[in-house]
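Every protein chain except one is present and positioned as in the full complex.
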Amino acid sequence: MIPTSWFLVLAAMLFAIGTIGALTRRNGITIFLSIELMLNSVNLLFVGYSRLLGDPTGRVMVFFVLAVAAAEAAIGLALFIAIYRHRHTIDLDRINLLRW
Amino acid sequence: MSTEVLALAKYLVVVAVLLGLVTPLMVWVERRGMALIQDRRGPNRVGPLGLLQSLADGLKFIFKEDIIPASADKLMYLLGPVLALVPALTTFVVIPFAPPVEIDGSLVEMVVVPGEAGVLVFLAMASLGVYALVTAGYGSNNKYSSMGSVRAAAQLISYELALALAVLAVLLPVGSFELASVIEYQRSHFWNALLQLPGFFVFLVAMFAETNRLPFDLPEAESELVAGYATEYGSMKFALFFMGEYANMAILSGLMATLYLGGWSLPGWSPEPVWIDALLGAGVLAAKIALMMCVFVWVRFSFPRFRYDQLMRLGWKFLLPLALVNLLVVSALVVWGIY
Partner (left out) sequence: MSIAVFAIFAVLTLAFAIVVVAHPDPVKSTMSMVVVLFCLAVHFVLLGAPFVATLQVLLYTGAILVLFLFVIMLLNLQREHVPATQGVTQRWVALLGASFFAGFLGMLLWQAQGSALEEPLTEGFTSIRGLAEILFTDYLLPFEMVGLLLLVAVVAAAMLARQLGPPGDTAEEERR
């Protein structure tokens, strides 16, 4: 029997790792991956609490988070492709002007 | 015997049969079948009827020089063939290969993993097969490989959708994801192949596309892309790809047999929970899989290959709507109580 709080702490650590990635990387896709990592850590939290409180609502939320993450990934990557066509780079340090 | 030990035993038996028996046999069947259809003899020198040809090929592969291209991304290049075996080694765990047997007084299901999310686990592990193609194509650092792998990956994910929808339509009247329930349903009603003809057709076509077999084998087309994503692979790595492909074919045929043709059951036969009946059931399933594999070989040498845009158009504009309509009709029939 593993105490559920271990899973919750693991989720917190994953969230922190994702945040570091989102703050320090320059490559747009890697930042995107770090955000997905954060989303997944939240999923783990949801399932952990669903287990702790005996409420299946947590798992329903995971279902929705999964679907929304899919939609967001599709649009985000389409945006990256469109940006790449114009700027030929995904390096976010170079795409920092809205218009010139 | 504890459940884990039993599950491990079942798993090892199935893996041994799959990789040790089915794959070499399939190579022989393919080459003799190809020869028969093309009006020639095929391998008939090595062993009786050429049966040891697969063994000779295997030995040849082992003795060949193992090359890694200098400009290849080493990790991805070496990961490709390994990942190709992942769906082959994990998807079959939810297919019941025999009727339940009584061991030590309790009824034991002949499934490696009798879980509630049966078919979903199959689809989940099967969807991991895309990574083998993508890593192989990307890691080879070669124009033909990249093109082949991108095409193969796009093909796989397109036809995965139609496959999943066809499977879903079968599960609706049954009311459960477990394949044992599907077999029970088919024992009390007719085989699903007759009950759900459009879904059967969709599954059949999607099955060919999922295993990269003709008429959908553009990703590895010999006359077009050298060898597609497997261009830079030789000796055992190439053998691993093709072992994975044949094992995949056998497992998908097993899934088709279970979902649409009744699995280990025959109409009018109720097996007792004894070993003899379990072996008979396994034999029935094996016969159905063998029939399906012969159809694979037959189709391969009878049809021309689809062009890539025709392939995509077929998957998205014909098969997916057909699968959706099938699902709609089946759900309507279930709601109205006909199923």
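The first chain written gets the first letter, and so on, giving A and B; residue counts start at 1 in each chain.
Here is the rule we go by: a contact is a pair of C-beta atoms (placed from the backbone, for glycine too) under 8 Å apart; a residue touches a chain by one contact, two chains touch by 3 or more.
Fair warning: this is a prediction, and the values are worked out from it, not measured in the lab.
K.L.:
With respect to the chain omitted from the figure, which of B:M34, B:M76 or B:M236 is a touching residue?
P.N.:
If we include the chain that is not displayed, B:M76 is the one touching it.
K.L.:
Give me the chain B residues in contact with the hidden chain, please.
P.N.:
Counting over the whole complex, chain B touches the hidden chain at residues 73, 75-76, 79, 115-117, 120-121, 123-125, 127-128, 130-131, 134-135, 138, 146, 150, 153-154, 157, 160, 177.
K.L.:
Residue by residue, what part of chain A touches the chain that was omitted?
P.N.:
1-21, 23-27, 29-30, 32-34, 36-37, 40, 43-44, 47-48, 50-54, 56-57, 59-60, 62-64, 66-75, 77-82, 84-86, 90-91
In this section, only the chains that are shown with their structure count from here on.
K.L.:
Rounded to a whole Å, what is the gap between the Cα centroids of chain A and chain B?
P.N.:
33
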